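Right, subunit A next:
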Amino acid sequence: MTAPVLNASNVVKSLGGTPIIGGLTLLAEQGEFISVVGPSGCGKTTLLTCLSGLRSVDAGEISFEGQKLDGPPDGMALIFQDYSRSLLPWRRNVDNVLFGMRRMTGASAQEKREKAMEMLAAVGLSKFETHFPWQVSGGMQQRVAIARALAARPHLLLLDEPLAAVDAQTRADIQDLLLSLARQFQKTCLLVTHDVDEAIYMADRVIVLSNRPTRVIADLAVPLPKPRDQISTRAEPEFLRLREKVLTLIRSMRTAA
Partner candidate 1 sequence: MLSLLRGSLSILGFLALWEIVARSGLVPTDYFPSPILVGETLVAEIGRGEIVSAFLATFQRALIGAAAASLLAIAMALLAARYTIVRRAFDPIAEFLRPLPPAALVPLAIFFLGLGWKLYGFILVFACFWPVYLNAAQALAATSRVQIETARSFGYGDWAILAHVRLPAALPTIFIGVRMAASIGLIAAIAAEMIAGRDGLGFYLMDAGLSLRVPETFAGLVAAMVAGLLINALVMFLRALTIGWHIQLTRMEAGA
Partner candidate 2 sequence: MRRLNVPAIVFGLVLLGAWELAARAGQNSFFPPFSTVLAALWANGGVIAAQIVDTLRRAAIGLAIAVAVMVPFGALIGRIRLLGDIFEPLVNMLRPIPPPAVAPIALLFAGTGDAGKIAMIVYTCAFPILIGAIDGVRANHPMLTNVGRSLRLSRLEIMAFIDLPAALPVIMTGIRLAVAAALLVSVIAEMLLTTNGIGVYLLRSQENFRIADGLAGVVAIAVVGYFVNDLFLRLDRRLLAWHYATTGGAEGQG
């Protein structure tokens, strides 16, 4: 039996004296797509920076592919909430994708460049390779960020509300794009989102977080057939049942807070 891709147990983290994460346990198996929902400000971004090794934890342990985490590891990529600022404005789109390929040693510059172009094509941006990120729309910027993350060839992709700032149509497009890419490249994904519908639509498993200091209060399997479809999936009785359940959980926390 192989080790789980990500194994966080009893993680505790405070920022500036405020307890943010209060004993959180989470397991991600190879190939799973997990959604994490929780009230705003509960510590979702903090959790992702811990899981990605950007921050150390105060107590508990996080291991990635069986290795205890100590700084950002190979094989993990993070897509930030603030995607437009995470792209480097002085690099053209293709060079931003190349920026994500630092760990890819052994490949020639030419090979790397070809790979970067390939990734941009995979997210549907072949015609915008030499544009600067600020010359393209928000949805396209998010696609560049996705291409950059995938170009790093991660086994695990962490996504922090990647679609919060784009319009509804673009959001649906990128949701399907992410699902098909995750399937095509067999990635394990952990998606943080505000949007309960999105969480269920995308995931094999939905994890609901509590208010600060946050921990897991529900872990729900999503037995919906794949591939998903924007119209039919969202109309399935199972989808609606899960949706009601998660919304009820979140509402109960709002009144508790």
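Regarding selection, all candidates are chains of the complex that A comes from, given by their letters.
The working rule: contacts are C-beta pairs under 8 Å (C-beta built on N, C-alpha and C of every residue); 3 or more make two chains touch, one makes a residue touch a chain; residues count from 1.
From a predicted model like this one, the values you see are computed outputs, not experimental measurements.
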Direct contact with subunit A in this complex, candidates 1 or 2: 1
Contact footprint of candidate 1 on subunit A as seen in their complex: 49, 52-54, 71-72, 74, 76-78, 80, 82, 85-86, 88-90, 99-100, 102-103, 132, 134-135, 152
